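Of the protein chains in this complex, all but one are displayed in their positions.
Naming follows writing order (A and B), and every chain is counted from residue 1.
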Amino acid sequence: MSVSVPLLDLRKVSKRFTTSPDLIERMAAKFGFAAPAQTVHAVDQVSFSIAAGEVIGLVGESGCGKSTLGRVIAGLHKATEGEVLFEGQPLNYAPGVRPTIQMIFQDPFASLNPRKRVGDAIVEAPLAHGLIAASQAKEQAAQLLEQVGLDASYVRRFPHQFSGGQRARIGIARALAVEPTLLVCDEAVAALDVSIQAQVLNLFMDLRERLSLTYLFISHDLGVVRHIADRVVVMYLGRVVEIGQTTELHAHPNHPYTQALLAEVPRLDCRNIDYTPIKGEIPSPLSPPTGCHFHPRCPHAKPVCAEQAPPLRELSSGHWSACHLNS
Amino acid sequence: MSLMSLLEITSLRTEFSTRQGLLPAVDDVSLRVQPGEILGLVGESGSGKSVTGFSILGLIDAPGKITQGSILFEGTELVGASDERLRQLRGDRLAMIFQDPMMTLNPVLRVDTQMIETIQAHRSMSAEEARARCREVLVQVGIASPDERLKQYPHQFSGGMRQRVAIAIALLLKPALIIADEPTTALDVTVQGQILFEMQRLTRETGTALIWITHDLAVVAGLAQRVAVMYAGRIVESGTVEQVLNTPLHPYTRGLLDSVPANSERGQRLHQIPGMTPSLVNRPQGCAFRNRCSYAQADCAMDPPVQHFEHEHMVRCVRPLTGVKR
Partner (left out) sequence: MTTSPLSTQLVDETPWRQFVRDFMQSRIAVCGLALLLMVLLLALFAPWIAPQNPYDLSKLDLMDSKLAPGSKSMMGSIFLLGTDGMGRDMLSAILYGLRVSLLVGVVSGVIALAIGASLGVSAAFFGGRYEQILMRIVDIQLGFPAILVALILIAVLGSGVEKVIIALITVQWAYYARTARSAALVERNKEYMEAARGLGLPTWRVLLKHLIPNTLPPLIVVGTVQVAHAIALEATLSFLGLGLPITEPSLGLLISNGYEFMLSGKYWISVYPGVALLLTIVAINLVGDQLRDVLNPRLAR
């Protein structure tokens, strides 16, 4: 990898959602019935970078903030703190500006406007941004559909006339129409059947080669991430706990959460083994545990784990982990 | 099989009325479950696996209807049984767990109210005895501080906990058979791991038989003893888990196993089954898989025969993939 500026650089990005009290609650507070404003630390001081052409797998379970982080990167949420730098410059997400990052959504049906024909939906953005002329629109739509493996004659159809896998492809075509550099795939294959998932994953891999795309692949499915990603970022309750090359992470997971996650994944080759499940449940993001968020469930927790949040430390080249056990 | 099976389904056919007439969502399905056995029913969307589960419990409403076949449960014929008879069996001898626990739980009732209600519908027990049983079952499914939890409402539980409560309700009256329809699909991997662990332990302890309906082969690999694979309303292959996953005979099963990312080399193209599952209205004649099968020939246009191999390994194919080891 060259020493040039990374494609995407996240610097201490945080995203908090606060429910601020409305008029009635403010009045009640004056009388002493204060309901404290609740803050969800969806993303907490996340820093990592993505090089051009890489596929980064972002894994974690519900409440870990991976979807929120994906949306911050794609410009759908504004970061509360920190910077998101694209090729060294802060990103401009204003409406009317052609985006360089596009998002592929989880629910293929909900992400398509049910009243728009798919051809129109695909070319709407490039037309609005002046990327193509109106006369080229029809051809462009047909071309993009073919690029994602669908028949060009489908341009006139509506979303409800397609199957889940086809809708996923249409979503991809729509994202590709604005010629993005980075694609954020938010659980893009989670809602698909296994055989269709394979088709769509192959499509992602083909497009990556053909169009030199970079991916941030958000998924809870470790098997998929292992197959497609170069590097993996593991998140737990808003924080990054481990980063590493995919093979390295799977072979030598360092953080106890990563170890537990990998142990829990049901595998086809293990027959009727006894499970050793990890105890407890993911805490609510409204009141995360102090210090290291994982300490209540960690089999190796020490007293310091409840007091201090462990920093992300580099163990070997490219392998980072946030755990007090490493110091 | 000298022992009488706990559940014996023979040539079940459940049809739905569409604009093109009556079409079978479940077509000629035959299954057997022994007492205490765990059977995995695997299939993708449109395979008919959920409809099969609902058919067993008699939960098929218009526009659907069981039109053919028999479902023998502990010797009683369920197809055509009276509503009263079915009501007696449900919850008591035969229970179901759904993908969404809120299909089981009433959001406006406390958990103890719902559970005691279930018990008292089938047994004459005092409220204290019923409550004791509820406590017992909640502990069994791994819910800490059960007395507190009993007084709470469903919305005060997380997704994983709700599903555990739904499982607890299923276990209340010590049923002989539980049908679980994708109960862990919507849950996180760690929670899924916990629940699978509990289910395995519980079925061993209580001797309850389990039909686990899922699209995830890996879950079935770890949990079940036998597995049946469904495609377009029919069972295309069934056998022990080792047989079906190590030596799949049907091209669809083979394709499905090959599509799983874990079975391909990192970074290589995944094996994919071309095309998509046919919908109810455009199933091809003969073998429903033939338009996507790389081994299809002219004779696949006729209904494929059911062939039996050793140790009850069944396949519905005119040219099973014998001699192909994964």
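Methods note: a contact is a pair of C-beta atoms (placed from the backbone, for glycine too) under 8 Å apart; a residue touches a chain by one contact, two chains touch by 3 or more.
Worth saying up front: this structure is predicted, and the values here are computed from it rather than measured.
Only one residue from A:44, A:193, A:242 or A:264 touches the chain missing from this view: A:193.
Touch with the chain that is not drawn comes from one residue among B:70, B:88, B:152 or B:185, which is B:185. For the chain left out of this panel, the touching residue among A:58, A:103, A:243 or A:323 is A:103. One of A:6, A:75 or A:244 touches the chain omitted from the figure, and that residue is A:75. For chain A, the residues in touch with the chain missing from this view are 71, 74-76, 93, 95-99, 102-103, 105-107, 110-116, 124-125, 128-129, 157-158, 160-163, 171, 174, 178, 191, 193.
The rule we apply is simple: only the chains that are shown with their structure count from here on.
Averaging C-alpha coordinates per chain places the centre of chain A 32 Å away from that of chain B. Partner chain B is touched in their complex by these residues of chain A: 61-62, 163-166, 193-199, 201-202, 205, 220, 222-224, 226-228, 246-247, 260-261, 263-278, 281-282. On the side of chain B, the complex with chain A involves touching residues 44-45, 158-161, 188-194, 196-197, 200, 215-219, 221-223, 225, 241-242, 245, 255-257, 259-264, 266-267, 269-274, 276-277, 279.
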